[in-house]
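Got a structure here, written out as C-alpha cells. Questions coming.
Shown here: the complex without one of its protein chains, the others still in place.
By letter and in written order, the chains are A and B; residue numbering begins at 1 in each of them.
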Amino acid sequence: MDPHLPWFILLNPLVSAALIHLVLRRSSGTSATVSVLSACFGLLAAVGIWFSGQSGAPIEVPWLDFGPALRIPIGFIIDPLSRLMLLVVTGIGALIHIYSLIYMEHDEAKSRYFGNLSLFMFSMLGIVLANNFAMMFIFWELVGVSSYLLIGHWFTRDSAAAAANKAFITNRIGDFGFMLGILMVWSATGSVVFPEIAAKIGTLNLSADFLTAATLLVFCGAVGKSAQLPLHVWLPDAMEGPTPVSALIHAATMVAAGVYMLARVYFLVALSPDAQTVIAWIGIVTAVFAALMATQQDDIKRILAYSTLSQLGYMISAIGLAAPGAAMFHLFTHAFFKALLFLGAGAIIHALHHEQNIWHMGGLSSRMRVTFLTFTAGFLALIGCPFFSGFFSKDLILLAAWQHNTAIFALALFTAFLTAFYMTRLFVVVFLGKSRTDAAAHGHDGPIAMTGPLMILGLFSVIAGWPWIQNYALGEVSSHTLHLLHEGGGSVPVMILATLSFLAGTGGAYVLYSGKAKDPILIPLFKNKFYIDELYAALIAGTQDLFARILAWFDKWILDGIGVRGLSGGAWGAGFVLRFLQWGNLQAYSFLFGIGVVALIYFMVFAK
Amino acid sequence: MSPILFWFFAALMILFGVSVVINRNPVASALSLVVSFLCLAALFVGLDAYFVAVIQVLVYAGAVMVLFLFIIMLLDLKTEQRRKFNLLASAGGGLVTLGFVAELIIVLERFSLGATPFPALRAEKIDDVREVGMTLFTTHNLPFQVVGVLLLVSTVGVVILSKRELK
Partner (left out) sequence: MTLTLNDYLLVSGLLFATGFAGVLLRRNIITIFMCLELMLNAANLSLVAFSRFNVNAAGLPNYNAQVLVFFIITVAAAEVAVGLAIIVALFRARQTTHVEDISTLKF
C-alpha cells in the first residue's frame, strides 16, 4: 500500500474544511462542491486502501517525545478493523454529502455547514486511523467539537443551541473518565501506542482491580460518545441538527466510535471479566430503556434517535459478551440502514416542509414511492426481518447473549420485540392509511441527488448482512468471534426466537396502529423518557447550584466585603487622614526631597 | 578609548543635558536629549559595553524619544510663556544642586581606588550579547520575569489611563 494514502485520506477533509472556513465563506456553491469532492476523494482513497491490503512498515512519525517515559507519535494503524471502518465512514460520508446538496440547498449558512461536515470527516477519520491513545483522544475531542458545531447549526433556535451545549457537556463527562483510563493504562505500561500496550499489558501481572478500573474508565469514553446509560440524554436532543447530520454523525459514524474504540482496545477489555459484565449490562439496559422510550415518541427523528440508542446498546453489550466481531458486524449493517432511515426521514421532512410529527403524516407510500421503498428496506433491516442485513448481525449478538447470560438474552429478545413494535408503529403511521394534513397529501420524492443515496443505502441495507458479504467485508475482524459462537451452539433456537419476537412486535403494532388517527395508548413514563432529564436537572439544582450559591455568598461577603472593600476602605480612610499633612506644590516636594538627599549623603559620608 | 574622545563626548553630553534644562521650547529640549543620549551611547562603547550602547540608541534615542515627541505634538505645546520669576525657588534649587556637586567632588577625591586606570580585558573577544543574555536568563531570571510583569502592568495601566472617561 502506498504509505501516502492514509495521509491523504486524513488530511484531505482538513484541507477542505480549512479552505471553506478561511476562503470560501461567502461562496456557498463552491464550498459545497469542494466538500463533496473531498468526501468522494476520501471514498476513493479508502477503496484504494481496502484493495491494497495489509500495510508493511508502520506509518508513524514522531510527534512528542519526552524520553522513554512518554512518546506520542502520529501514527496510522491499518488493519482489517480500521480498513472496514474507513470504508463505512467515507462511504456513508460521501453519500450524505451528496444528499446534503439538496437538503441544505436553501440554507443561509451552507458554507459553514459543509465546512463543519468536512471538519467532522477529518476528526472521525483521525479516530479510525489513530494508532495510539493520545492521538485518538485528540480526535475524539475534535469529533465532539464538530458534532457541537453541527448540532448547533441553526443556533438562532434556542433549542438547537441548548442541545449542542448538552451534547458537548455530556460528552465531556464521559471523556474525563476516558482520559483517566488512558492515564491509568499509560502509567502501567509506559506507552500509549496500541500495539505496544497490547504486547506489554498481558505480561505485567497487573491486579484485577486495576485492570477493571482502567477498562471501565476507558469505557466511560464510549458511554459518552456512544450515548449509553446514564449519559444517553444528549443523543435525542442532538436531533435538533440538520437531518443529514443526524444520519451521518448521530446514527452511522460518530456514535459508533465508542464501539469501534472498544473493539480497538479489546485486548484490554478481554483481560477484565468484571468490566465485561458491567459493559454487557450497561449496553443491554440502554437497549431496553431506549426501546421503551421509543415506543411513545411522536417526532420521527426522535424515534429513530432512540432506536439508535437501542442498537448501540446491542453493540456495546456484544463487546461485553466477548463478541467484538458481532459488535463490529452490527455496527457495519446498522450504519447502512440507520443512515438510510434518517435520510428517508429527512426526505419526508423536506417534502413536508419541516414537519416532524408522525401524526401529521400518513399515506405517504403512494406519493413518495422511492422514499417509501427504500425506507421499507431500512425498516425491515432494523427490525430484523429474515434475509435483511440487520437480521444476521442482530442474530449474532443474540447468540452471544444466549451463550453467556440468559438474563441478558431475555432482555435482548425483549428489545428485539420492542424494536419491531415501535418501528412498525412509525411505519404504519407515516406511510399507510390516509393523509392527516395537507402537507402530507402533497409530499413527493426529491431529486436524484436525494433519492440516489437512498437507493444505494437501500441496496446495502438488504445485502450487507448476507454471509458472503460479511465474509468479504468483515473477514478477519469477525472470524474469531464467529468461530467461537458457532462452537458454542444454540444458533437454531436463537434464530427461531428472534423471528418469533419480530413477528409478534410487527403484528402487534400493526393491529394496534393501523388506521388510527392518534396514539391509542399513552404511557407517560415512557413518553417522558423515564424523567431522566428532570432527574438530572434536580440533581444539578441540588448539588451544583447549592454549592454555587454558597460560593457566591462567600465571594460577596467574605472576599468582596472584607477582602476587597475592607482594604480599599482602609486605604481611603488613611489617605483622608494623611491628606491634611500635604502641601500641594510638586516642586516644593522635590526641593525638600533634594535637601534630604544631600543631607543624607552628608551624614553618611562626612559626619563621622 | 582615547581620553580626547572621552572628554569630547562627555562634554557634549553634559552640554546638551544643560540644553535640555534651559531650553524653553519642549521640542528643542527633546532633541537635545536625543543628542545627549547618543553621546552617552558613545561613552558606553568606550567602556566595551557594545550591546548596552546599541540598546541605549534603540530604546532611548529611538522609542522613548519618539514617545516624548509624540506627546509634545499631541498636546500641541508651544514655547513656554515667561512667568513670574520665583527667586526663592530658583535659589533653593540651585543651592541644593551645588551642594550635591560639592559632595560629589569631595567623595571622588577621597575614593583612591577609583583613581587607578581601568584594568585591561584579557578575553580574546568580547561576546557581550551572549554574556549579558546568559546572566539575564540564569542568575537574574526571577527579576527578569518580574520586570516582564511590570511591563504588562504598565501596558494595562496606559490603556486604562488613555480611556476617554476617567472614573
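The criterion applied here is as follows: a residue touches a chain if its C-beta (ideal position, glycine included) is under 8 Å from a C-beta of that chain, and two chains touch if they have at least 3 such contacts.
For clarity, every value in this text was computed on a predicted model and none was experimentally measured.
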**Fill in**
It is residues of chain A that touch the chain not shown, namely 579, 582-587, 590-591, 594
**Request:** State which residues belonging to chain B touch the missing partner chain.
**Result:** 1, 3, 6, 10, 13-14, 17-18, 20-21, 23, 26, 29-30, 33, 36-37, 40, 43-44, 47-49, 51-52, 55-56, 59-60, 63-64, 67-68, 71-72, 74-75, 77, 80, 83, 89-90, 92-94, 96-97, 100-101, 104-105, 108, 111, 113-123, 126, 128, 131-132, 134-136, 139-140, 143, 147, 150-151, 153-155, 157-158, 161-162, 166
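What we mean here is this: only the chains that are shown with their structure count from here on.
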**Prompt:** For chain A and chain B, what's the span in angstrom between their mean Cα positions?
**Reply:** 64
**Request:** Using the touch definition up top, name the residues of chain A that touch chain B in the complex.
**Result:** 587, 591, 594-595, 597-598, 601-602, 605-606
**Complete:** In their shared complex, chain A is touched by residues of chain B numbered 89, 92-93, 96-97, 99-100, 103, 106-107
